[in-house]
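Have a look at this one before I ask anything.
The complex appears here minus one protein chain, its other protein chains still in place.
Chain lettering (A, B and C) follows the sequence in which the chains are written, and residue indices restart at 1 in each chain.
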Amino acid sequence: MIRAISFPFRKGRSFLALSVMALLSVAASAHAAETIVLTGSSTVAPLMAEIGKRFEETHPNLRIDVQTGGSSRGVRDARAGLADIGMVSRPLTDSERDLTAFTLAYDGVAFILHKSNPVKTLTRQQIIDIFTGKVRDWSEIGPGRGTIVVENKAEGRSTLELFLTHFDIKSSDVKAAVVVGDNQEAIKVIAGNPLAIGYVSIGSAVTEAGLGVPIKPLPMDGVEATIDAVKQKRFPLVRELNLVVRKQPEGVVKEFIAYAQSDQVTDLVKDLYYVPVGH
Amino acid sequence: MIERSRFRFDGHLLLVWAAPLTITAIFVWIVGGVLLHGLDQLSWSYLVEAPRRAGRQGGIGPILVSTLLIVSVCLAVAIPLALGAALLLAEFVPRRSTGARIVRLSLDVLAGVPSIVFGLFGSAFFCSLLGLRFSILSGGLTLACMILPVLIRTIEQSLRGVPNAYRMGAAALGLTRTRAIVTVLLPVAAPGVLVGVLLGVGRAVAETAALIFTSGYVDRMPSSVLDSGRALSVHIFDLSLNVPGGDAAAYRASIVLLLLLMLINGGMLCIHSLLKRVMGISAQI
Amino acid sequence: MFQSVIDSPRRHGVIDVRLRRTLWGVAGLASSIIAVVVAVVATEALPALRGVELPRFLNDPSWHPTNQRYNLAPMIAGTFLVAGGAVALGTLFGFLSAIFCCFYAPPRLAGLYRGVMELLAGIPSVILGLWGLTTLVPIVAAIKAPGFSVLSATLVLGLMIVPTIGLVAIASLQSVPRSLILGAEALGLPKWLTVVRIAFPAARSGLIASVVLGIGRALGETMAVMMVGGNIVQVPESLFAPVRTLAANIALEIPYAEGLHRSSLFVSGLFLTLVILVVLCIAEWLGPEPIHD
Partner (left out) sequence: MYTQLAETRHGHLGPNLEFPEPPCRPARIDGQARDLLWRVSDLGVHYGRKTVLSSVSIGLPKGKVTAIIGPSGCGKSTFLCCLNRLSDSMEGCCVEGRIMIGSQDIRSPSVDDIALRRRIGYIFQKPNPFPMSIRRNLELPLKAHGVRDAAEIGRRIESSLVAVGLWSEVKDRLNASALHLSGGQQQRLCIARALVLEPEALLMDEPCSALDPIATGVIEDLIHSLRQRLTIVMVTHNLNQAKRVGDEVALFWCRDGFGYLVETGPAQRVFEAPQDELTKLYISGRIC
């Protein structure tokens, strides 16, 4: 009777070990189908995921896995070969000359204010004064009153780099009241605060404004902030969304990149309010 | 002389009723906001179809499947580990022994590690070192590491709550430690264990940052545990922070997540009452 | 007459010894996870630790990694401030909720409120962050300027840890032997005194555990604090000044950090683990000895 108690215990353990081995062997086979892995910027990822899905329709045994983790991860994984293609929402810096970039789409960056803010436009100098803290109150700009709530982007973000280079300020000079990460979060901050000013991708701004979010994009250097202005290259602040690869792509990866730049996907690019490359 | 005053105003009564009321009010405020925005296009097809237009349309079928897989992998790994460690801490080792204090301190520090660091740890350890790459398995394992501290602490507390009289009673009847634990201690401590599991599931379902780096972003229907799968919270995160015009869909997905939570909590309560009837355990009077 | 029975080999003992050994293995595994986490963070932090002298992490002029400035001090202060406020708030509301559920509420209402807390524990920090961003911050902004502040971060984080503290406190209060409570009530003690003087001390070890779990969750929270805290790197001089915690800092910058910037973020991860260790040792040392085992 007492012996009976311990007997199942021994048998149970060997059964466990057997099932673990079985699980692992099955797993190895599951990955035979060919996969293209993309990692990188969370701004580009939604677009590439849709393009990947459409590309998969015409290539049955191909699987395209799009992962996020930020532009720096895209560069690192592409260089280390962990990912076939890296996604970067900015032009390559000179330290990244070893990678080759393929521009996927363009995206303008515009300043946005709360809808109720009476200010219609801002000159370049006014923007520099606001962001460096020389101007603190809307009354010093024109109509409207109240301390300005300056919204800046986090270190390393592509829109921040673009903003700093365009207005040639150093990131340590910017005096901000709030620092945000993604564009959508930036828009929600501005929508929630009538005295706030910030800069986001034009695509997001136009969409959310269209959906009734109380924000309005500001024209810059006289050019109104619309997707067409970016398409006709009239808008000064534009960033490119790139796919980066370590060595010259070949085979299905090359085909996929060409497909992503082709005009078969312009409807997808427009659906996410970016400007397709082709035109 | 001792008749009750008509209304015995007790300052503490106000305090004790005020706290839950504020918490419930805020909860209703949050959930109300979510329901208001997301309830309109909610339909059965939404729970089954695959997402379209980067999630703004179509359903969340594959994402629900990935979420359930991730949570079950997480619980399947975390609960046995937690039960083992908690049993050791509560039953086999004196509370103040150095071994127990080291285990407890290391778990408490683990409980404080931010979810983003867990994501990086998961992707470095499970994804690259163990070669699981972006997969539901590595997501589940990372989550298991995250919820272990909560599980172990609550289970240990519930085991300590079992009166000593039952342990002595079991010993006096000549039950071995193992059998006493299985037939007497764990059934009596079941309510506390249940609380721990509920908190663990709550944390696992609510996790975003860690899963982005481990279980991934792919919203295709996973074919095996080693496929990358997007969890529901990651989907909500992506829709609300990365996809322009994605808010309505984010709220819709949040409603489904809350329903999923209600389902899991309800399920746990049924398991508990079933357990009580089967084991014949009656609540302590 | 006993001979045949007593001399039977000690088979029972073997099972218990084997159980004890497996349990030690499992506990060892569980407690080794933190070592692996710290190892991963340390290997990634190595380049920055070598490149930048340690004191510079505390007295650099500011935190601008791209311009080689790595001052973490304001963020450490921010973490203590926000986590401390949130734990205080969470403990107050958590304990009051536990008292409500265990002693004051009719059973059906208590069950309902437990359900609310269990759901609140499951709400993703993204949703709480969004709610904070869209509703809480404008309210705080109405009181004083930016709205993104220590106050809103503390409120949101406090709200998040109430369920953790409340549910664990309920479990430990319920394990207080009924005879203790009945004894106190038999003496005609008012309910509040019974709770505070008899039930709480008896369940003290469980209550401490719930607070420690709350501290862990507060220090570890990333997403919600990032959305409502304002993320300005400064030692907040008032309750309404924006703040950035170490965890929010990592979440904010890790996707776009390169080289030394990225490994300096991991150094802040190490600092955060150190902060957690310090806070826990204080809690362990301050926490009075539990009365009974």
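Going forward, a contact is a pair of C-beta atoms (placed from the backbone, for glycine too) under 8 Å apart; a residue touches a chain by one contact, two chains touch by 3 or more.
Values in this document were obtained by computation on a predicted structure and should not be read as measured data.
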* Chain not shown: contacting residue from B:176, B:208, B:233 or B:265 -> B:176
* To do: Would you mind spotting which of B:168, B:221 or B:271 touches the chain that isn't drawn?
  => B:168
* Tell me, which residues in chain B touch the chain that this view leaves out? -> 94, 163, 165-176, 179, 183-184, 187-188, 279-285
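Quick note on the criterion: only the chains that are shown with their structure count from here on.
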* Asked: Which chains share more C-beta contacts than any other pair?
  -> B-C
* To do: Check each residue of chain B and list the ones that touch at least two other chains.
  => 176, 240-241
* Considering chain C alone, which of its residues make contact with at least two other chains? -> 12, 15, 130, 134, 251, 254
* Contact residues on chain A for chain B in the complex? -> 5, 23, 26-27, 30-31, 37, 42-43, 45-47, 49-50, 53, 63, 65-69, 82, 181-185, 201, 203-204, 207-208, 211, 271-273
* Can you check the complex and tell me which residues of chain C touch chain A? => 8, 11-12, 14-15, 18, 62, 64-67, 69, 130, 133-134, 137-138, 141, 145-148, 226-227, 230-232, 242, 244, 251-258, 261-262
* Asked: For chain A, which residues count as touching chain C in their complex?
  -> 2-3, 5-6, 9, 41-42, 68-73, 75, 147, 149, 154-158, 170-172, 176-181, 185, 188-189, 191-193
